[in-house]
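What follows is one structure encoded as structure tokens, with my remarks underneath.
Right, chain A next:
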Amino acid sequence: MAPSSSTAPVLHVRGLRIDFHGDQGTTTAASGVDLDVHPGELVALLGESGSGKTVTARAIMGIEDEAAAVTADALRLGDVDLLSLGEDQRRRLRGERMSMVLQDALSSLNPVLSVGDQLGEIVRVHRGVSRRAARARAIELLDLVGIVSPASRIDDYPHQFSGGMRQRILIAMAIALEPELLIADEPTTALDVTVQAQILRLLHDLRGRLDMGVLLITHDIGVVTEVADRLVVMRHGAVVEHGDADAIFAAPSHPYTRELFDSAPHPSPARVLDSTKAAEAPVLTVRGLDRTFAGGSPFARRIVHAVAGVDLALRRGETLAIVGESGSGKSTLARMIVGLETVDSGSVEYRGRDVTRRTRGPRPPAQAGVGMVFQDPYTSLDPRMRVRDVIAEPLAVTRTGTAAERRDRVAELLDLVGLTPGMMDRFPHQFSGGQRQRIGIARALMRDPDVLVCDEPVSALDVTIQAQVVDLLVDLQDRLGLSIVFISHDLSVVRNLAHRVLVMYRGVAVETGGTEQIFDRPEHDYTRELLRSIPPLTRAERGKLTADAA
Partner candidate 1 sequence: MSIALFVLRRFGRGILTIWFAVTVTFLLLRLLPGDPALAVASPNMTDETRAALLEQYGLDQPLLTQYMLYLGRLLQGDLGTSFTQSIPVLDVLLQRLPWTLLLTATALVLTVVVGIPLGVLAASHKGGILDRVVQVVGVTGQSLFVPSVGIVLLLVFGLNLGWFPIGGAYTDGVYGTEWYVSVLTHLVLPAVSLTLIQLGSYVLTMRATLIDALGDDYVTLAKANGLSPRRILWKHALRNALLPATTLIGLQLGFLVGGAVLTETVFAYPGIGRGIYEAVTQLDFPVLQGAFLLLAVTVVAANTLTDIAYGFLDPRVKTS
Partner candidate 2 sequence: PQAPEGGSTAEPGDATLTIATTTDVVNYNPLIGNSRSDYWITNLMYPHLLSIADDGTKEPQLAEEWGYVDDTTGYYEIRDDMSWSDGEKLDADDVAYTMNAVKRDAPSGTFYGQLANFESAEAVSDTRVEITLTKPDSSIVEEIGFWGNVVPQHVFEPAGSVAEFANDGSDGGWVSAGPYLLTDVQVGQSYTMERVDDYPLVEGGTPVAATVVYRVFPDVNTEILALQSGEVDLVANALPPAQVEQLRNTDGIEIAEVTGLGYAHMVYNMQNPDLAKVEVRQALAHAADYEAIRDVVLQGQAVSTGSSPLMPVLSAYYDESITEYEFDTDLSRSLMEDAGYTAGADGMFPVTFRLIYSLQDSVTSQWAQLVKESAAEAGIVIELQGTERNTYLAMTNDGDYDIYAGNLAIMDDPVTNFTLSYLPGGAINYTYVDDPELNALIEEASATSDEDAKIELMREAAAIVHEQVYDNIMYTQNLAVAYSSDWDGFVSKPSELLSIVNPVSVASAFPVAD
């Protein structure tokens, strides 16, 4: 299905510019964007977070934010000049000839309307068919996107479906009227790795079946390598590179594209702990850790066994990765280790001392020796405090040292994590995401811990920045002899960083072992499934996927 650029494009964009008029003046989110999508072609729109991908897509659809001012030299859908249409005429095209799968799948469906109602509505509004016919079409669509026994699920409400299923339903809505153009805005980021692959396969498949032009927005190189026919790379609101996917992969011309490819984790030899360290007694030992939550709605109480009997041991200088799908209990385990969560049963021993207290409420780590780095660098720093105060807070609260001494220590730490001490008087918002995560690490290092527990420390960051932070952690480990518990669902990162891996599934540690062993010779079925869903990284593997789908 090699789409030829010679056919007339379904989408033709030239010189698209989007400005936001705010009270701090005007920000330009996109300018001079040129874009073509041909029938049956999948174009990937790539770029780091904030580069203007979503605003571009929305502007094309005509559903941009009220505050946005959109101008373009040309904006055509097939033979229709979108710029010349009134709002009402454009509205009629939406759904009918162009449609979009929104970035945030989990909240895009109306919670109080049944799925069948929402699907059928589109058909009824655009086609004026009867309720009954619309319902039949809705069932057909659900079936098409792979929802099992659609007839019985059609009256269910969104919350009754899993994330992956909801994403499928959104896709079903988008293709309900068999549009010529489908824009999918990061259709897989909110999903588990296992589900991601299925969705991509579905899109890939549908494009062929319906001969649609697909514009796939993503910042995930792995995803792109799988399915894209052509690439468009955006940065700071401008297109920096576009062309045939294979050609760009082979020889990226723009430095940013190169950086993007380089920062994608490449398999490297797994790290192995040297034998002297491996022989020492563990710094941290976890035995039979258990935690249950009472959850559910007031109508239906249920018990969630978040963590069930997990054991682990962490040696000096070792990185133990914990992987597993969403909800498998990784965060709960981490929080119990640092003492943020009460323990139902089991023990956490740090340097031979049981630091578990089975009382409720916050428990300090006796434990200055166990520090934590949080997932989200944006919310883990108090926005009202200067960086200096954030980092020095542990000393301030105990009134340790003079102000000058604390200042010196802060400067030292900032230096250690690769920031300049001159930044200490700024507020967190004046830093980029990666810099903030460094500040978070500096804070964790304030009390000289020898164990760092990192709960998805890079998943909120761009790929390019991810790599920097991971490198910093490895560097610190080497310099300070830190032991690290590293939680992630990104297996590529794990492979490059971890000495050992612990796989969790529904609260249970199903498998533990050296990184190499887990990746190359997984024993548990679940581990195997997890590994299968890692997007293949080479073009060679890509062909295989396409063949599968066909």
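The rule is simple: a contact is a pair of C-beta atoms (placed from the backbone, for glycine too) under 8 Å apart; a residue touches a chain by one contact, two chains touch by 3 or more; residues count from 1.
A quick word on the picks: all candidates are chains of the complex that A comes from, given by their letters.
Since the structure is predicted, the reported quantities are computational estimates derived from the model, not experimental observations.
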What candidate from 1 or 2 touches chain A in the complex under consideration?
1
Quick one: which bits of chain A touch candidate 1 in the complex? Just the residue numbers, please.
61, 63, 91-96, 99-100, 102, 104, 107-114, 121-122, 125-126, 156-157, 159-160, 170, 173, 296-300
